[in-house]
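Data block below; observations after.
Only one protein chain is missing; all other protein chains are in place.
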Amino acid sequence: MSNITLGGAEEIIGAAHEHAQAVGKAVSVAVVDAGGFPVAIRRADGARPLTPDIARAKAYTAAVMQRPGKMLKKWQESQPVFFSQLSQLPGAALPILATEGSLTIKKNGEIIGGLGIAGGTADEDQQIAEDVLASLGYELEFAAWGVAGAPTADHGKDI
Amino acid sequence: MSNITLGGAEEIIGAAHEHAQAVGKAVSVAVVDAGGFPVAIRRADGARPLTPDIARAKAYTAAVMQRPGKMLKKWQESQPVFFSQLSQLPGAALPILATEGSLTIKKNGEIIGGLGIAGGTADEDQQIAEDVLASLGYELEFAAWGVAGAPTADHGKDI
Amino acid sequence: MSNITLGGAEEIIGAAHEHAQAVGKAVSVAVVDAGGFPVAIRRADGARPLTPDIARAKAYTAAVMQRPGKMLKKWQESQPVFFSQLSQLPGAALPILATEGSLTIKKNGEIIGGLGIAGGTADEDQQIAEDVLASLGYELEFAAWGVAGAPTADHGKDI
Partner (left out) sequence: MSNITLGGAEEIIGAAHEHAQAVGKAVSVAVVDAGGFPVAIRRADGARPLTPDIARAKAYTAAVMQRPGKMLKKWQESQPVFFSQLSQLPGAALPILATEGSLTIKKNGEIIGGLGIAGGTADEDQQIAEDVLASLGYELEFAAWGVAGAPTADHGKDI
């Protein structure tokens, strides 16, 4: 298996929407495959018009950068110009959104897609994404950039 | 009511995917609201990577042009340069794809969104879209361009 | 296996360059993975400055459209406006170049990347690409668009 299936994507999106409703938020949720192409996108009634595309860009970022947006955010803060230019590279189809609510989907050590959530606060988007992926058995640990081998314990630290 | 709900969009997409599977095709289906913003997009396993965006552009076209792509296609054939420029207008977020598999979603005489299907042949995409909207009680008749009042009987003819 | 390896890409590119030299042409050759991202690109001395990007766009097209450019060309000829708009879709990173010298890389029935060659005549680019993939054991047959199941015998015919 190298790409998440539609069934897998729908399961994630359904759980994320339930979770968001439970905290009273209308969010958009996007799941893309390992190459960053959409598998499924769903906007809750009441979520703002651009949220599906924000969610999609978050999912794209986590898939093609192969790290959660929250890890990338630290890199972005230290090199803002470089980071803004990533989105202008010929192979980059969408803006690289390094922020909360952007998780790489990994199973059995293999990256199979990206998940993006938009519409709540940054913390809510992040919390929902993490809770949903954890509850469905996906792996949330990632090694720091460019490091071969096993993921580090404090994954957000050494970017 | 001015926009299709997520529930309405999911119902359409589910029916379209069932219909496509019955004819052995893997398709992507997109539903957008009356302003052309995504409500839900779903790519069947096996559908090609760009099909979700093709379906979305078809849905966008049918929503913001307020006519099915098949009606617009005749206009496009008579004014290809003008038509290609539509996609470059400041408010045009996506390419205006005037083709089969692009239907305006209308209920009680009101336009509430757009439906796009991509992945089958042009005729299959069109057939699935029409069958699904008809079976769910949406209206398929549209007046020719610039005509006030009631829809004409032969809706594809006078563009 | 879901993506061609660098070793596999280098083998293809080396063979293509040898083949091109044998017919006296300086070509650029690009191999991308199944998501359309570059694996390796090589420009022969004397090949024109834009040929690496032409080769890359041909490879991208064959990978993400999941069909050889020559098959897509017939579709493009029948729907030129639609086809030119494909390149403007949000998820399309590069122009969709439906032409000769653009082959989908397939092994054991699975699409693992795309190959693009630019710098010779259309026929030369196509011939080199076909000969190289065939000699290395890749599969050259593809079903017509949207058809599930086994590839058809005359693959370029029913688009």
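Order as written gives the chain letters A, B and C; numbering starts at 1 within each chain.
One rule holds in what follows: contacts are C-beta pairs under 8 Å (C-beta built on N, C-alpha and C of every residue); 3 or more make two chains touch, one makes a residue touch a chain.
Treat the numbers as computed from the prediction; the structure is a model and nothing was measured.
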Which displayed chains the hidden chain touches across the whole complex: A, C
Residue numbers in chain C that touch the chain omitted from display: 5-7, 10, 28, 33, 35, 37-45, 49-50, 52-53
Touching residues (missing chain, whole complex) on chain A: 35-36, 64-66, 79, 81-82, 84-86, 88-92, 145-149
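Here, only the chains that are shown with their structure count from here on.
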Homomeric contact chain B-chain C: same or different residue positions, threshold half: different
Where chain A touches two or more other chains, by residue: 33, 35, 37-38, 53
